[in-house]
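Removed: one protein chain of the complex. Kept in place: all other protein chains.
Letters A and B name the chains as they come in the text, with residue numbers starting at 1 for each one.
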Amino acid sequence: MIRAKAGGLEIIFSGRPFTDAYLELRERLEGAPDFYRGSNATVVLGEAPSADELHRLASTLSGAGIEWDGAYGLDSTVAPLPKRTPRTEAELSDSARSLVADFEGARKDLAGRRQRGERRSPPPLIAVAPRPAPPVEPASAVLYHRGTLRGGQSLANVGHIVIVGDVNPGAELVAGGDIVVFGALRGVAHAGAQGDRSARVYALVLEPTQLRIATTIAAGAERTGAPVPEEAFLAEAGDRIAIAPAGHPPHLKSTAEQL
Amino acid sequence: MTARRIVVTSGKGGVGKTTTTANLGAALAQRGKRVILVDADIGLRNLDLVLGVEKRIVFDLVEVVEGRCQLRQALVRDKRFGENLAILPAAQTREKTAVTELQFAEVVTGLGDMCDYVLIDSPAGIEHGFRNAIAGAAEALVVTTPEVSAIRDADRVIGKLQERGLPMRLIVNRVRPEMVRTGEMMSVDDVCDILSAELVGIVPDDPEVIDTTNRGVPLVLDPAQRLGAIYIKIARRLEGEMIPFTQLGAGGFFGRIFEALRAG
Partner (left out) sequence: METQRVVSVPSEAAPQLEIHAPSAPVESQKKPKARGRTIVVTSGKGGVGKTTTTANLGIALASRGAKVVLVDADVGLRNLDLVLGLESRVRYHVLDVLEGKVSLADALVRDKRVQTLYLLAAAQDREKDDIATDAMIGLIEQLRGEFDYVLIDSPAGIEMGFKNAIAAADEAIVVCTPEVAAVRDVDRVVGLLGNRITVQLVVNRIRPALVRKGKMLSVDDVNAILRLPLLGVLGDAPDVIIATNRGEPVALDDASETGAAYRAIAARIAGEDVAAPQAAEPEGLLDKLGSFFGGRR
């Protein structure tokens, strides 16, 4: 009834009445009280347990040093589901219903946390609070990247970003300073992300999905004709992004000048 | 909450979920319903592309969930449909595990207060992304093509929908009547029989549809596209109208479906 999986133990209660399974588990744990100490476990439930039974399970597990991550599953052998009939809510007791509601999401979320090295998991039955956005890492003045940036990849830098290669649609660049692409810029580029309205975006081929400079956003326009190197910047009034042919890449101001 | 919340799913990838979501949403919007489309395919977002609004995305679903913007701020309106059609885009640089089922369901609930229909474009498969997509829904549309692998996957998905108690209806996509006639392709009849599902749409195969999705032009907007009319019919059936299915030359199923409609 106890299986090891990549994220921890799986304790299988399904396939028989809760009491039987619980007694067997308790026997096993009492027979080898330290064997599983320090592990995490999820419980696969069959029959819906009462609040009392859950409580006893929890204390038995903690007595054996097993951290209980969550419970899931309703075994069809115990509560048989005819193949094409929807299951009604009424079959579950209150405590079980709250378990079932987000077992999948909670389980995955916890697995994800574990994978990211976060050992301690919050109680599994409550809604998970949203993660705060990861801060942009303070980095060198210029972030230099060689190679093509593929869709779904993103680079962020407090200073400038220089790419030697293409930036494909679906890729994202966020720079506090300027953005220079020695290649085709087809993704989303945000220069002056911390408010610098003098920031510029330069590319050999400027065909972005979207451009952002400071707080101004512009959708990429349809381009015709052979591409020439171009630069994007905030126009005089500051509410439009203008594009002009550029003979050479911009001189990247040092961060001291900028801030 | 006032809106109907419908997830469009399939199991098998590439059968037309996103195209269906976009075009059905456009059809409903054209008929005066307020529609919000939600792209649940985090990391592989395509709904914004198909709808042609990619360039106007500022915030996405993940940023809403992480509290970095309001729900309303993340909606991108399709100006071709006035106030009737908007999309909540997925994030492209994140993974599906960035959002839990509960969070997704909460977002959909929030959207439900703003419109008449929420259509959720599910990713392929039955993993985390799929589970998120169905978490917020009260009904499902299963899209399949008349091919064995698509049907097998649809069957698996239908089983999962049943487990959750979600009522579902079927759309059979990419039917080629000439191949059905020669027996080289399954008929819609066969598909419905195998899946024991109620049919709500039959969409013929049209290789030019890819061009419209590439260009981001919903079919109902292009009078040259006869498929637009079919999505309007599906929209009307969703609204409760009984519309007979156009005979696609496969003989037999027309009478059978009519039978089913008469039965209610």
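What we mean here is this: contacts are C-beta pairs under 8 Å (C-beta built on N, C-alpha and C of every residue); 3 or more make two chains touch, one makes a residue touch a chain.
Quick caveat: nothing in here was measured; it's all calculated off a predicted structure.
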item	value
Of A:G8, A:G177, A:G192 or A:P208, the residue in touch with the unshown chain	A:G8
Selected residue (touches chain absent from view) among B:K79, B:R156 or B:R226	B:R156
Which residue of A:T60, A:T148 or A:Q194 touches the chain not shown here	A:T148
Contacting the left-out chain in the complete assembly, out of B:E83, B:E127, B:D193 or B:E239	B:E127
Subunit B, residues in touch with the chain not shown (by the definition above)	11-15, 18, 43-44, 46, 49-50, 92, 95-96, 123-129, 147-149, 152-153, 156, 176, 179, 184-186, 207-208, 210-211, 213-214
Touch list for subunit A against the chain that is not drawn	2-9, 28, 31-32, 35-36, 38-40, 67, 108, 111, 114-115, 117, 119, 146-153, 164-166, 168-170, 182-184, 186, 204-205
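Rule of thumb we're sticking to: only the chains that are shown with their structure count from here on.
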item	value
Chain centre separation (subunit A, subunit B; CA means) in Å	25
Subunit A contact footprint on subunit B (complex, rising order)	43, 54-58, 63, 65-68, 92-93, 97-98, 100-103, 106, 128, 131-132, 135, 158-159, 162-167, 196
Subunit A residues within the subunit B interface of the complex	81, 83-89, 101-102, 104-106, 108-109, 112, 127-128, 130-133, 151-154, 169-170, 172, 209-210, 217, 219-220
